[in-house]
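Complex shown without one protein chain; remaining protein chains in place.
Chain naming follows the written order as A and B, and within any one chain the residues start at number 1.
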Amino acid sequence: MKKSLVALALMGAFSAAYAQSSVTIYGTVDAGVTKKTDTTTAIGKRDNNKLGFKGVEDLGSGLKALFQLEIRYEPDTGTLESGTRPLFQGESRVGLQGDFGTVRLGRGLTALQASNTAFEPWSGLPTPAGFQTDLQVAGYTTAYGIKSGSDPLGPAGNSANRFSNALFYNSPVFSGFQLNATVGTKENNGNLAAIQGTSLNPLLPQYAIGANGSAVPYSLSGTFNNGPLAAMAAYERNAIETKLWSIAAAVTPMPGLKLMGSYQKQDQGHTKLTNPDTKAWILGANYTVGAGKFLLGYGQKTPDGVEKTKQASAGYEYSLSTRTYVYGELSQRKNSLVAGDSVKYYGLGIHHNF
Amino acid sequence: MKKSLVALALMGAFSAAYAQSSVTIYGTVDAGVTKKTDTTTAIGKRDNNKLGFKGVEDLGSGLKALFQLEIRYEPDTGTLESGTRPLFQGESRVGLQGDFGTVRLGRGLTALQASNTAFEPWSGLPTPAGFQTDLQVAGYTTAYGIKSGSDPLGPAGNSANRFSNALFYNSPVFSGFQLNATVGTKENNGNLAAIQGTSLNPLLPQYAIGANGSAVPYSLSGTFNNGPLAAMAAYERNAIETKLWSIAAAVTPMPGLKLMGSYQKQDQGHTKLTNPDTKAWILGANYTVGAGKFLLGYGQKTPDGVEKTKQASAGYEYSLSTRTYVYGELSQRKNSLVAGDSVKYYGLGIHHNF
Partner (left out) sequence: MKKSLVALALMGAFSAAYAQSSVTIYGTVDAGVTKKTDTTTAIGKRDNNKLGFKGVEDLGSGLKALFQLEIRYEPDTGTLESGTRPLFQGESRVGLQGDFGTVRLGRGLTALQASNTAFEPWSGLPTPAGFQTDLQVAGYTTAYGIKSGSDPLGPAGNSANRFSNALFYNSPVFSGFQLNATVGTKENNGNLAAIQGTSLNPLLPQYAIGANGSAVPYSLSGTFNNGPLAAMAAYERNAIETKLWSIAAAVTPMPGLKLMGSYQKQDQGHTKLTNPDTKAWILGANYTVGAGKFLLGYGQKTPDGVEKTKQASAGYEYSLSTRTYVYGELSQRKNSLVAGDSVKYYGLGIHHNF
């Protein structure tokens, strides 16, 4: 490969036109030693591990063509993420960008799920110390045996924060404001099991194996960024009509310090007869000093008439370069009613971007 | 990645020898909104979606080493093509090229399947509006529950137009003429089910689960290209002795206009007792004007003693650049005897090569 690039470089000196397009290979390898209450010491990860291919083509007059394909994998075993997820679990999208904003087709994070990570102290990292996969979506992922999340009609084990078969729109930024919208289809995306819970009660809508959704899923978010202030309001309804909304804000009172908070509510009234609502809030801080970065977070999740889940986490990242850092983190999660949901977690590892 | 290329580029200035070899990353991302009679609106594709790696090494004295590995995937879900196909569904081949022509080993399109796309108005695109996957191979893919196609011993869901375990030869071009030959092995390629139809009648040859083929599969094509004229004659016999032959021609009477036609016949006499023959013909036109390209096609498939299938399609491509175009197409297919085979299809999307 090295050889080839050089060949092309030499060639390139004579063809400036070539400079108009690009393909970039990028990725993340993150691995560490992890320990969770009552489980054996393991080699695990803190971040999603990625190997991606993306490109931009300049079509002239401000128009661009974009694509991105992102493989996700587990570094400790070399398998695809969760062993069964799509090859391009990260995303597979193609589209156009211009004065009108960005329009893409394919599979990727929903508007809500793509916007809320900026208001979560772990920036949406999937580590147990982070808050995004559960508290920041008010248990949207799955709750009490009812498969939900953004992709309830996907195969078991599929990620819960993406739409497949969707159209993605991001507006231009107007004086700090941006609108983001994702609209999916009712297509069943290979779900192998009937949505649980619906079968528990004939009064509830039934989603048989392989059935399409009962509504067109969509996700909306509005974000605001202006100097030390940032804010978000977002709403999503998935194909089985579970609803989720979230509001969040962040402030940077002094250089290096970021304080953030969010509140979110999930409504499963369409597929759950009793206690369909779940509320959650998170407070967090990031403090950067020299090559070090401290992360702190605390949050609670409160399902109707069920005991609260409480989570407190602390982490530290030490940068060896702009692309590489080592980290340590610990987290405590408490919920006396959910078996195995009261755990301490420790992680120590290395994170490398390429 | 960007960083690395530059590093290499700087390095390269001192080593012209490097210019002899290359690895190229290439691909296609094609996604659109599709609608088929009696199915929900979907995000789908028109072309095969590819992410490929290929290279050429100059061995001196006109000899070259070649390899190509091509991933195929579904852009709407991020999975591998059809969810279950090989990682390198597109192809996985390595070989040598010289004055003798090109010899490759591995998996790829058969000589017939690689040659006939030039005579199909959709250039072999797998969209329902295209003709190659069914009419242009006279129903070879599968017919009346008898799994067939070029790879009948492959796993269910595997593509029907490739040989695995094969040797591929392409002759040099002699005044417009080229010969192409593909020879496979009898290896069972992981077929999980006995070939249907064979079990329907004990008089017919039996292909049990995992059984090898009864004959060495091979595929031959001869092509001719000379200015405004092109023609093809091809013959293929697969490992369960289904035979397929095809003749085709194309003419370019004026710049931008291409007219084409093909006739093909499938003989399933080895595995089917009654009405073993299927005939099909296609007429098509491509007309390029400015950045626009019009596609038109009509064809019929006539299985022995079974009602004809008729298909008419129209499409339009508008190029935003040499690598990117948007498209719209519609198609009507009629066969009153085959359930779900009388459908209208609409597609609207974007096609990007990188």
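The criterion applied here is as follows: a contact is a pair of C-beta atoms (placed from the backbone, for glycine too) under 8 Å apart; a residue touches a chain by one contact, two chains touch by 3 or more.
Just so it is clear, the structure is predicted and the values come from calculations on it, not from any experiment.
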| item | value |
| --- | --- |
| Listed residues B:G55, B:P152, B:G315 or B:G349, member touching the removed chain | B:G55 |
| Contact residue for the chain not shown (choose from A:G83, A:P172 or A:G292) | A:G83 |
| For chain A, residues in touch with the removed chain | 1-2, 4-5, 8-9, 11-13, 15-16, 18-25, 27, 29-33, 40-43, 49, 51, 55, 71, 73-80, 83, 87, 320-321, 323-324, 349-350, 352, 354 |
| Positions on chain B where the hidden chain makes contact | 1-11, 21-26, 53, 55, 57, 59-60, 63, 65, 67, 69, 86-96, 105-107, 164-167, 185-187, 189-190, 212, 354 |
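Definition applied: only the chains that are shown with their structure count from here on.
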| item | value |
| --- | --- |
| Superposing rotation of chain A relative to chain B, computed on C-alpha atoms, to nearest 5° | 120 |
